[in-house]
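The complex appears here without one of its protein chains, the remainder shown in place.
Think of it as A and B in the order they're written, each chain with its own count starting at 1.
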Amino acid sequence: MTLSYIASILQKEFNAKDIQITGMNTLKDADAHEVSFVSNAKYVKDIKDTKAAAVIISEDLVKFLPSSSVALVVDNSYLSMAQLSKYFAPMIEDDTLPVAIIGEGSKVSSKAEIANGAKVGKNCTILAHSYVGANCVIGDNTIIYPSVTIYRDCLVGSDCIIHANSVIGSDGFGFATDAKGEHTKIYQNGNVVIENDVEIGSNTSIDRAVFGSTLIKRGVRIDNLVQVGHNSEIGEYSVMVSQSGVAGSTKLGRNVVMGGQSATAGHLSIAPFTTLAARSGVTNNIKESGKTFAGFPLMDHRKWLKLQVKIAKLLK
Amino acid sequence: MTLSYIASILQKEFNAKDIQITGMNTLKDADAHEVSFVSNAKYVKDIKDTKAAAVIISEDLVKFLPSSSVALVVDNSYLSMAQLSKYFAPMIEDDTLPVAIIGEGSKVSSKAEIANGAKVGKNCTILAHSYVGANCVIGDNTIIYPSVTIYRDCLVGSDCIIHANSVIGSDGFGFATDAKGEHTKIYQNGNVVIENDVEIGSNTSIDRAVFGSTLIKRGVRIDNLVQVGHNSEIGEYSVMVSQSGVAGSTKLGRNVVMGGQSATAGHLSIAPFTTLAARSGVTNNIKESGKTFAGFPLMDHRKWLKLQVKIAKLLK
Partner (left out) sequence: MTLSYIASILQKEFNAKDIQITGMNTLKDADAHEVSFVSNAKYVKDIKDTKAAAVIISEDLVKFLPSSSVALVVDNSYLSMAQLSKYFAPMIEDDTLPVAIIGEGSKVSSKAEIANGAKVGKNCTILAHSYVGANCVIGDNTIIYPSVTIYRDCLVGSDCIIHANSVIGSDGFGFATDAKGEHTKIYQNGNVVIENDVEIGSNTSIDRAVFGSTLIKRGVRIDNLVQVGHNSEIGEYSVMVSQSGVAGSTKLGRNVVMGGQSATAGHLSIAPFTTLAARSGVTNNIKESGKTFAGFPLMDHRKWLKLQVKIAKLLK
């Protein structure tokens, strides 16, 4: 897509040098062929450092933009980004892609669907009613139980087990809301990457990234009915017990344990070897590793136990 | 079904004028060809005003019933209603209905199932392993990802997106329990109506109404692993974040935001533009619009924040 076409989508005049644009990305990650956006003055440093070919930006922030980036000045840059995201959304399936490649020794049910462009490794088992989307790559020895859905472009490692009816790569929950309260979808054009030796329970949802990847690292164990939000990262050997959830862009270090029905807010960082008791709710970064927390608001687990005793005494 | 046959199901003698009965409904909504029921004296006004052809009713409440309604006097009217509901349940699938109609430009996977009697609009995408039940109507440009199940009689608007493995129209959670503690199913003979421009995440359940419709209004955004109970109504542009839930018959106004893992009790009304923080639990009506709440029990969000400070001080 040309930059001049993007300007026309945003209903902007375009006088700069025209180039091909390959996608959208954050200010930090965009390269010289990508468009970015900024909607908040707190990202001034990222504006100054961006390598993006063009940035959707509000008038007041243009002064911070390097001369290498074209300013696409709009009133509501978040909303304009949402409108543009649709144009970068790939087709859900693409018949022009080559027929899927199935590795030696793999057993794929005739009632599964492996979309064109996908590659399945050796000695995999893919059961009935599962769906592996376009351009997905599945490693070796991986078991995919019935009715698992893997959206296009996701990568699943070797020696993984994905239990029935889980969903890998559904759209992250993203939209821009206008002054009237109406929502415009932000197309989630990233993917999910699942490393080797990961087991995922049944009826679990792992959302694809808006840009880049939602990342499930080596050896992770995820239980049933778990939510993993877009752009989050689950560290090596971390454990998420049933009905827990990680909100968007939160990063768990290695061997974090999230108890049943626990949850985190978005955009947090949780230190390695942190244990979160059942029902705990994390709203701030956890910097020191190896600690155990409980409660909502979150606190040291022993402190939480003592506090419950104090609270019970209120009745006396 | 004739009224005399209904009386025989309930093991009642029948002496009134016989008529055809088309269904069951609440006292308020029943018309002159429907049967209703009442199990609680607090509905006296509704009894007096009902237009129902007949009412399953306890002896003590018969005196309030208008002469236009036949009294079907029973010991346990809720249980009798449950027993009768089974007789009004339609077949799950009906081969005598006409083959489904698929609109121009729509792409339906050969591995999807579109039941007889269904109609799919133009330019829709229906992916593998999805199921669209009898008499469902899907609008134009709607995308249904793999392994979505839509039960019979549900309506989905145009420009909707339903993510993988979600369920629209499963039975509401309804049963009558007898004195021994045994349950009799209340068949859920209503449906789900989803208006235009709605996006629903993966692994979400939206239950069909017992009578009438569960209603998801225009522009709503629902995340993954969300529960929407029977007969509830989600107002225009409302947002339900992952793992939240709305219990039966609760109505959200427009632009309500429910944070992650928040929930409401049943039979409530929540004012427009209400924001419910993550984990909040609503047990009373919210009448004033535009406020933000938190906690369980629910309170003003700023008050909740202050209260947490006070609670933490108990340890000092």
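Assume contacts are C-beta pairs under 8 Å (C-beta built on N, C-alpha and C of every residue); 3 or more make two chains touch, one makes a residue touch a chain.
Please read these numbers as outputs of a predicted model, since none were measured by experiment.
Colleague: Among B:46, B:207, B:223 or B:236, which one is in touch with the chain left out?
Modeller: That would be B:207, which touches the missing chain.
Colleague: Please pick, from A:33, A:122, A:221 or A:306, the residue that touches the omitted chain in the full complex.
Modeller: In the complete complex, the chain left out is touched by residue A:221.
Colleague: Among the options B:149, B:255 or B:275, which residue touches the chain absent from this view?
Modeller: Once the missing chain is taken into account, the touching residue is B:149.
Colleague: Among B:18, B:94 or B:171, which residue is in touch with the absent chain?
Modeller: In the full complex, the listed residue that touches the missing chain is B:171.
Colleague: Please identify, in ascending order, the residues of subunit B that touch the omitted chain?
Modeller: With respect to the unshown chain, the touching residues of subunit B are 92-93, 111, 113, 129, 131, 147, 149, 151, 165-167, 170-171, 173, 175, 177, 181-183, 185, 203-205, 207, 225, 227, 229, 243, 245, 247, 261, 263, 265, 281, 296-297, 299, 303, 306-307, 310-311, 314.
Colleague: Write the list of subunit A residues that the hidden chain touches.
Modeller: Residues 109, 111, 125, 127-129, 143, 145-147, 161, 163-165, 199, 201-203, 219, 221, 223-225, 237, 239, 241-243, 254-255, 260-261, 273, 278-279, 308, 311-312, 314-315 of subunit A touch the chain absent from view.
Simple rule for what comes next: only the chains that are shown with their structure count from here on.
Colleague: How many angstrom lie between the CA centroids of subunit A and subunit B, rounded to a whole number?
Modeller: Computed from C-alpha means, the inter-chain centre distance equals 31 Å.
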